[in-house]
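The other protein chains are all here in position, but one chain of the complex has been omitted.
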Amino acid sequence: MGMIGGGIDSFIGDVHRKASSIDGMIELVCGAFSSSEEKSKRSGKALFLPDHRCYGTFEEMILKEKELPEGERMDFIAIVTPNYMHFAPAKLALENGFHVVCDKPMTLTVKEGEILEDIVNNTELLFALTHNYPGHPMVKQARAMVANNELGKIRKVQVQYLQGWLATSIEKTGQKQAAWRVDPTKSGVGGALGDIGTHAENLVEYITGSKLKEIAADLGRFGEGRVLDDDGNILLRLENGAKGTMSFSQIATGEENNLAIKVYGEKGSLEWCQENPNQLITRWLDKPKMIYTPNGNNLHQEALVASRIPAGHPEGYLEAFANVYKNFAIHLNAKLINNDIEIPDYPTVSDGIRGVKFIHAAVESDKNNSAWTRIN
Amino acid sequence: MGMIGGGIDSFIGDVHRKASSIDGMIELVCGAFSSSEEKSKRSGKALFLPDHRCYGTFEEMILKEKELPEGERMDFIAIVTPNYMHFAPAKLALENGFHVVCDKPMTLTVKEGEILEDIVNNTELLFALTHNYPGHPMVKQARAMVANNELGKIRKVQVQYLQGWLATSIEKTGQKQAAWRVDPTKSGVGGALGDIGTHAENLVEYITGSKLKEIAADLGRFGEGRVLDDDGNILLRLENGAKGTMSFSQIATGEENNLAIKVYGEKGSLEWCQENPNQLITRWLDKPKMIYTPNGNNLHQEALVASRIPAGHPEGYLEAFANVYKNFAIHLNAKLINNDIEIPDYPTVSDGIRGVKFIHAAVESDKNNSAWTRIN
Amino acid sequence: MGMIGGGIDSFIGDVHRKASSIDGMIELVCGAFSSSEEKSKRSGKALFLPDHRCYGTFEEMILKEKELPEGERMDFIAIVTPNYMHFAPAKLALENGFHVVCDKPMTLTVKEGEILEDIVNNTELLFALTHNYPGHPMVKQARAMVANNELGKIRKVQVQYLQGWLATSIEKTGQKQAAWRVDPTKSGVGGALGDIGTHAENLVEYITGSKLKEIAADLGRFGEGRVLDDDGNILLRLENGAKGTMSFSQIATGEENNLAIKVYGEKGSLEWCQENPNQLITRWLDKPKMIYTPNGNNLHQEALVASRIPAGHPEGYLEAFANVYKNFAIHLNAKLINNDIEIPDYPTVSDGIRGVKFIHAAVESDKNNSAWTRIN
Partner (left out) sequence: MGMIGGGIDSFIGDVHRKASSIDGMIELVCGAFSSSEEKSKRSGKALFLPDHRCYGTFEEMILKEKELPEGERMDFIAIVTPNYMHFAPAKLALENGFHVVCDKPMTLTVKEGEILEDIVNNTELLFALTHNYPGHPMVKQARAMVANNELGKIRKVQVQYLQGWLATSIEKTGQKQAAWRVDPTKSGVGGALGDIGTHAENLVEYITGSKLKEIAADLGRFGEGRVLDDDGNILLRLENGAKGTMSFSQIATGEENNLAIKVYGEKGSLEWCQENPNQLITRWLDKPKMIYTPNGNNLHQEALVASRIPAGHPEGYLEAFANVYKNFAIHLNAKLINNDIEIPDYPTVSDGIRGVKFIHAAVESDKNNSAWTRIN
């Protein structure tokens, strides 16, 4: 693995490194950790990388690694930069035969997304998008229960993703994580919408197995002087006929990382909360509420294989994130050794394009005073 | 108290009787418990009422009671019938000088509501609407904290009221509670909207102290053959500038009575859930999450007086319902003995008119494909 | 009902009055509310009782009521005084043919308890002890599940009753509830042991259907100058072979009324907490955790009849307390009209004698440095 971005003091770079290493299947071998070559090399040194594999630009990394002998050069790149720096390295890597793991949202525009999709579809290259929440065992259990028709036809969905860290104007205090997220040149047309709304969108589509058909969005810009949304409320209509709501916010004072979803079917319903990820609450027409746990009783196979340790030993954010990398690595290994095994799922370029379309549809709906807007 | 409706086997009639009696301030003295005189008398007998004060119609009750000597006749009526039977007895009672306690939604039409409002405003008569949820001590604490500016300016509201009891078509099985609720001639233009959506609307306005300005509603009719909504998702804009979502449903399989609200301000936020009513969760910019309890530490006076027993001894639905009756009784007593004391709050005819307008605005918005619609 | 104790400002007197009235089966007709005749009459007046039925002593009440014509005189007395004032009025009432409802612990000594037991056993008189916690629907569900062998043979029990209101020496500040509880002449040999430990003991025996065989107790007296225990930890051995722990405290700072029990059998286990009484958590060898709720799915009949309102509408302390009165009233009515119906359970004089023996065994064990001590 070669990393683009993720220099010293990066939050998400460190997450990607830990998540990719937990299962002992992926090794970081090089990086272009910063647009400053000096900082890139300093970051790499702290990670015990040799100096010559710490590059000053992603172009340099991709082109130089390509010239290394097979077995020595990186197999894939992990892009952990702000949104505006996803497309160019992803495209260049794919064009030079490297597989790609990319942070979300995939690109700033739908067009860019389609370009990546085209390349991936026309090559044998793998593309993983790090929506980490589908990596949780209980989210996989939820998806399997819906797919298995245990809840019956789905009628209603509620999803929320609430944070409070932008409740005050910390972008004006030099907080770098905040600064780029409120800057449309770096974030794109969506603020909280792209940063966390896409996680909510992805989770709905992952669990229900149905796509959002149209949405009616009312975005908020509560922080003084912000041009991008920091809050949003959206009505949902799914292709399967279900209706629902999405609410996301980065100004929900006191909330930490409150992603939660409820899905209601004709026979049963389920509820999952990211802050307490080791339980899946289910409710039924004619049975008591039942709570599933990782490696606990009566799970689907998809949930079991996503758990690492015995029931009752909590797994968290990193472990779920690691499952995305692990499943990508299983796929990559299978491809490298031409093995025909069943590949566990992970988010791909298709999920990426959905997210970008969702962002643009929400922005358009909001401009039209929340008119219903199709995602396609 | 004289009761209209609430015969044997009525759910809500029994609730009203228990709730009104807990505090020993109100006595049931007569009733028109059923449109069948025989059933009315049978119901009254089971309640130890004398036969001659069990009437066959509300008209009979109001007119005959009026002729009884003061001190003997009922002081007020409690209307616990289906929606379509609220207006007529309320109007007749008011016109004959009786105070009124009325179930929600107050009337079928805005016009009817305004007629009642006019009468109340032009007399000294009291009118209580039994939105019971504002009766909870922790809801009163929530309202007091917002009013006291502890949360700062309110930016975001999420409210939901989820039930699952209409997930199947039980109205076709002879279930009477279901049958009238799905019948527009008895329920009015709103189904779940009027039955539970109005509780959600009232709770938002009660806690935030601000009114809903406009809404964008997407109503669902999931039960086979239903003409009234049994599910709804609504975008909210409040007069104070806050935005939010409301979701209500009676087809949310497995949910029991899941009314819950979250309110986010610039400095803090709060969360309250009806199914676990004895805690108020608050979150803060710069303090840990803090949880208030009835008769617990650091409460506002409004919350303290609404608690009956020491902290840790749970109070529930009946106790909150009883607080509406209790505060109404305190007001009535003060009026009867011309006492100038501070009257604790209870929902009134103004809340009633808000609810009816909310129902009609939501229905109109839904007809216009969720166009933003003003409530006024 | 005639009440002994429970004058103005009494906590538990008010609870008894509300609890006995909720279901409309019991009417308060007289009282000896205070040892001061003036205060007794003042208390009665506030309760709308006629002056002549507000007595200055319990002796006066019992003897005068006895002379009233049947149908007019009270049917039973409710004793809501501090512990030391239970025995005498109970004995006198029974001797004069009145049924008795008595607060716990029943008497100060085992001998006194046995005297009451003898009278009750040798008459047709009813005796209810107001252990209110068995009144909860979910406690009744728990008992029914154990009785029905759904959990298999019981192996382990954990029970706790934690309060913090005596964490500081409030008895020195004039707080009357605290003052008598720390005074051995009024409380007996047990402090927290009698006040709340007996509730824990009763709950264990009620749910498991087995008796405590022997206990090893370590009592604490943490409050400065206290001679009675304000904290205790006890090892339990049950007659059915199960083992367990009990922990109770009134110096558990910050706890409100945290009574909780867990019972583990060979096939399943259950957990119930008083502060969140509307759920019964069950865990299983081979099924997910399942949570039962009042009036919810799959309940035993015993739990259903103890619920008043639909699932999801929380019932609390008062409603459970009322169930003790209600079941006592059902029994009393059946007896009065010689009706042969099934009587729902309520705690009786046998539970009372168990509690008193438990207190004395714990005190003895504690004196013997926690030696195992039989309860019999």
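Labels for the chains are A, B and C, by order of writing; each one numbers its residues from 1.
One rule holds for everything that comes next: a residue touches a chain if its C-beta (ideal position, glycine included) is under 8 Å from a C-beta of that chain, and two chains touch if they have at least 3 such contacts.
If you're wondering where the values come from, they're calculated on a predicted model, not measured in any experiment.
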From C:Asp218, C:Glu239, C:Asp345 or C:Glu364, residue that would touch the chain that is not displayed: C:Asp218
Listed residues C:Gly164, C:Pro277 or C:Gly296, member touching the removed chain: C:Gly164
Omitted-chain contact residue, chosen from A:Thr107, A:Thr293 or A:Asn327: A:Thr293
Full-complex contact with the absent chain, from C:Arg283, C:His300 or C:Lys357: C:Arg283
Of B:Phe127, B:Phe222, B:Phe248 or B:Tyr292, the residue in touch with the unshown chain: B:Tyr292
Among C:Thr109, C:Thr245, C:Asn276 or C:Ser350, residue touching the chain not depicted: C:Thr245
For chain C, the residues touching the chain missing from this view: 151-152, 155-156, 158, 160, 164, 167-168, 216, 218, 220, 222, 231, 233, 235-237, 243-245, 247, 249, 251-255, 262, 264-269, 282-285, 289, 369-370, 372
Contact footprint on chain B, counting only the chain that is left out: 282, 284-293, 296-298
Touch list for chain A against the chain that is not drawn: 11, 14-15, 17-18, 21-24, 47-48, 163, 165, 255-258, 274-278, 293, 296, 308-319
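The rule is simple: only the chains that are shown with their structure count from here on.
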Target chain C, source chain A, minimum contact steps: 1
Pair of chains ranked first by number of touching C-beta pairs: A-B
Central chain (distance from its CA mean to the mean of all protein CA atoms): B
Relative to chain C, chain with the most remote C-alpha centre: A
Centre-to-centre distance between chain C and chain A (centres being mean Cα positions), rounded to whole Å: 55
Interchain centroid distance [CA atoms averaged], chain B/chain C, Å: 35
Residues of chain A touching at least two other chains: 282, 284-285, 289
